[in-house]
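Data block below; observations after.
Let's turn to chain A:
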Amino acid sequence: MMLLAFDLLLAAGLLGLAVLVVAGPTLFVSLVAYTVFGLLMAVAWARLGAPDLALAEAAIGAGLTGAMLMLSYRRLLAIRPERTGQRLVRRSRLALPIALACTVLSAGLFMALAGLPEPQRSAGGDALAATAQSEVGNPVTAVLLLFRGYDTLLELLVLLVAWLGVAMVQAQARPSAPRPPAPVPLLDALLAAVVPGTVLVGGYLLHAGGQAPGGAFQAGAVLAAAGVLMALAGRLQPRARATPVQAGLLVLGLLVFTAAGLWPLAAGQPLLALDGLATVYAVEAAMTVSIALGLCLLFLGAAGLGSK
Partner candidate 1 sequence: MTGWPALPLLLVLLSLATALAVFLAGEARQRLRTTLNLAAALAKLGLVALLLRAVAAGETFQWRMPLLPGLDLVLKVDSLTLLFTTLSAVLWLLTTIYAIGYLERSPGRARFFGFFSLCVAATMGIATAGNLFTFFVFYELLTLATWPLVVHRGTQASFAGGRSYLCHTLFGSSLFLAGLVWLHALVGSQDFIAGGELGDVLSGNEAAQRGIFVLLLAGMGVKAALLPLHGWLPKAMVAPAPVSALLHAVAVVKAGAFGIVRLVYDVYGSERVQALGLGHWLAALAAATILYGSLMALRQADLKKRLAWSTVSQVSYIALGAAIAGPLATIGGLVHLVHQGLMKITLFFCAGLYAELLGSKRIDQLDGVGRVMPWTSLAFTVTALGMIGVPPMAGFVSKWYLGTGAVAAGQSWVVGVLVASTLLNAAYFLPVLGRIWFRPPPDAWPAPTRPGRWARAAMLLPALATALAALLAGLLAGLELSPLGWVKLIVAREYGG
Partner candidate 2 sequence: MAATELLPLWVLVPLLAAALAACLPARRAGQLALAVQLAALASWPLLAAAFADRGPLTVSLAGLAPPLAIRLYLDGIGLLLLGLVATVTTAASLHALATPGRAALRPAFWPAWLVLLAGLHTVVLSFDLFNMYVGLELLTLAAVALVASAGTVAALAAAMRYLLLAMLGSLAWLAGVAMIHAGTGSLDLELAGAALAPGGWVSVALALMLAGLLLKAAVFPLHGWLPLAHGAAPGAVSAVLSALVVKAALLLVWRVQLWLGPAGGADAAGPLLAALGGAAILWGSLSAYRQDRLKQVVAFSTVAQLGYLLLVLAMPSAVAWQGTTLHLLAHGLAKAAMFLAAANLVRRAGDPRLAALAGSDAAAPVSVFAFALAGVSLVGLPPSGGFLAKWLLLQGAWQAGAWWLVALLLAGSLLAAAYLFRTLAALLAHRDGAGQARAGLPVPRIAELAALALALGAIVLGFAAAPILDLAALPAGPGGAP
């Protein structure tokens, strides 16, 4: 009974924040609402019994995305200082009909979802059975790497192409002169404490991913957070053009995963059937590095730090 009340509370919170995000008085209010929404979402995932998702949501959804949006907002103001106080752009005349259509959509969706039948044999069941035989304990990691590795590989490519897009758009802006980092003792002390901690947490998540919730994505996200902190503090100087080393690290995950996928082909095994825990961990590590660097570069691009 208690759980139901908690769920209702959580639901109300989520919906309220969503309304605030969409129809908040000013942009800043929407941004803050979105960040809080991210956090609540992490709680929701935990509540729904999906620890991996909770971790990912917390690190990527709430953390990185929230920060990115906030910095983007600040960059907007920096580009055109004279337009800070301007009221929001006039709401479109079609607001009412679209609102109506959206409510119809929600209602229709809800009724459809409610009426969804229960399948006899589901892929999920097979996945759980298959994970039992494989060395990997955590079913999500098993699905991600062993059973549907193809999707994960493509997902890395999505990360790469997002970065390419950012680089494409960023390249057109004039690269800003690299500012020498001003020594801020308090900040240095904070960094000295936090950064090693995050690296440690990242390493643990990577290791635990095999058997328990965690894995490449979550570890990558945490490391990315560390990277972002360093960049914000001015320690890491983002250059407009990624150096070959940076690019190499970025695509490391992709290369290792593909190599691991193609290797069994030589031995006559079917493609992308990663054998043995060692390969899984190797791939996981490479992916973590790529994801971390990728997310970090994306953050810098999105926040417009790299350019004037």
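Selection rule: all candidates are chains of the complex that A comes from, given by their letters.
One rule holds in what follows: contacts are C-beta pairs under 8 Å (C-beta built on N, C-alpha and C of every residue); 3 or more make two chains touch, one makes a residue touch a chain; residues count from 1.
Computed from a predicted model, the values in this text were never measured in an experiment.
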Touching candidate - 1 or 2 - for chain A as found in this complex: 2
Residues of chain A that touch candidate 2 when the two form their complex: 108-109, 111-113, 115-117, 119-127, 130, 146-151, 153-155, 157-158, 160-162, 164-165, 167-169, 171-172, 241-242, 244, 247-248, 250-251, 254-255, 258, 261-262, 265, 269-274
